[in-house]
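For this view, one protein chain was removed and the others were kept in their places.
Right, chain A next:
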Amino acid sequence: MAQWNDYHHEDEDVDGEERDESGVDYKSTGRDSLVFLVDASKEMFIMGEDEEPSPFDMTMQCVRSVYTSKIISSDKDLVALVFYGTEQSKNPRNSFKHVYIYHDLDLPGARRVQDVDGLRGEKGAQVAGETMGSGNTNLGEALWCCSNLYSDIKLRLSHKRLMIFTCRDTPHGGDSERDRQARTKASDLKETGVVIDLMHLMKPGGFDVSLFFCDVVSPPEDEAELGLQMEPCGKLEDLQKRVRAKEMKKRSVARLNLCLGEGMNVAVGVYITALQARKPNAIKLYRDNNEPVRTKTRLYHTQTGSLLLPSDTKRVQVYAGRQIVMEKDEVDVIKKFSDPGLELIGFKPMERLKLHHHLRSAVFIYPEEEMVTGVSILTLLRRCSVRNVFALCKYTRIRNSPPRFLALVPQKEEVDDGQAQIAAPGFHGIFLPYADDIRTLDTPQLPTASESQVDKMKEIVHKLRFKYRSDAFENPVLQQHYRNLEALALDLMAPEHIEDLTMPNVNMIDQRLGSLAQEFRDLVYPADYNPEGKTAPKRKPAEAAGGTEKKPKVEMSEDELRGHVQKGNLGKLTVPVLKDACKQFGVKVTGTKKQELIDALTAQLTK
């Protein structure tokens, strides 16, 4: 349930090709929707011991964090906030008593987050009391009202979820008629595909789900979970966790045939499981009203001014002074080698797959039609894995995309203790470099370390071991961006602080190493060696002249300059310095050659 998150996003845009691989297919999946149904009875506003926030306050925190998470992770999802057990009623035609629709089922935005903020804390409780108040409880009515929310939505909803937040295990205080009504309504909802979740909060004496709610909520997938739950719901914690990562819907980037040989085609889907996430694209707005503007790109003839059609243009490259002209479609067709597909070339032992043969994010290959091809792919998968070989394939993603070779590395399915999948069955497709992609390097000839030096380093490595997990590091650039956006959207004073996990924890490292660092240094470096000194002494003069970043701008006094002229060592100055000097003294120069500059300066200053 921790997954609103799930991660993200596209565009390794090396070229257009990659860009095409991203893009989200909402159409086939529809949108997710989520309704918060929150108890607003008096009990919800009772603060816990030790200044613990009231259940209502905690709920609002959850709602807020879900809102803000959704906005970033999947801003197409619909969210609603409904209170029940209120004094006031607010719903279409006000046909339901004691049900207050605070937010209709819609996209979350800044306004809504601020609304929810307004309901937090003591002040929030007050506001809630004034606007809604606490009154009778009729969960059946509330559920009915919610089902209307769903049915009013014209969009296709792929996933419908309803979460009940309450701290009362017997909402109707034993009114069996109302209990029955609520159960009926709940089962109606479940029948239309709505998943009902219970988020039960702290209650003195424990929350007994079996009293009433077990019949209301959707049965958990794992049957063991059913039954008495005394602890406040652990799911709450997940809800409060903020996730700022764009969610990517599972979608294949291509559906292809894996051709094992003539007439042996297996349909597979190609997926991307890791790709560098980028900031979402900016939108251009009109300064005066902050409305988005549209961009129009036009191609026109500079002489006649007439608009040009694509057919009015051709493509050109120039070599050795000659223009080589092609039609646009010829340029495209040149890239075509074979029809889209994966063509098996053969197999190689795993050790032939070189670690450093990496070009771009790998793809994941999974059989497309489980029934028929599943078994053939599975067999292949098993045998490749047992025999420790990978399959070498030629990969053509779409028409007009030139071929690349993939190493298909088998991955066997792995599940954790809870039977949740941690590794999916299928092949990882590793992109292999062509000859052109591998650069020849001059490798320096340097002495190697002695055994004692290596052993000392081993001690260091040993001290700094940790368990790497690929999902443990957030991208600080993206996180900062999202927090900035949040701050601006919600009128916060300052963006929330980010913890930069890419920064080494220097203090901790130093502490753990203790004297080891010094010992290693003593072993490898002579006493007068400074490993942090500048490597290239050549660069020093440039830096002395004002750093490498901007053009050096050294003001030279007239005396200094005259001194140079008299000593005749103007030539020692660099051209930019000389140019600046010329400007400074208003010397007009015709050329840019060093000698010309010197001559001009000398002439001026010896007058």
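The rule we apply is simple: a residue touches a chain if its C-beta (ideal position, glycine included) is under 8 Å from a C-beta of that chain, and two chains touch if they have at least 3 such contacts; residues count from 1.
We take it that contacts and distances are computed from a predicted model.
Per the UniProt record, the absent chain's protein name among "Protoheme IX farnesyltransferase, mitochondrial", "Eukaryotic translation initiation factor 3 subunit F", "X-ray repair cross-complementing protein 5" or "Proteasome assembly chaperone 4" is "X-ray repair cross-complementing protein 5".
Residue-wise, the contact with the chain that is not shown comes from A:Pro531, picked out of A:Gly173, A:Gly205 or A:Pro531.
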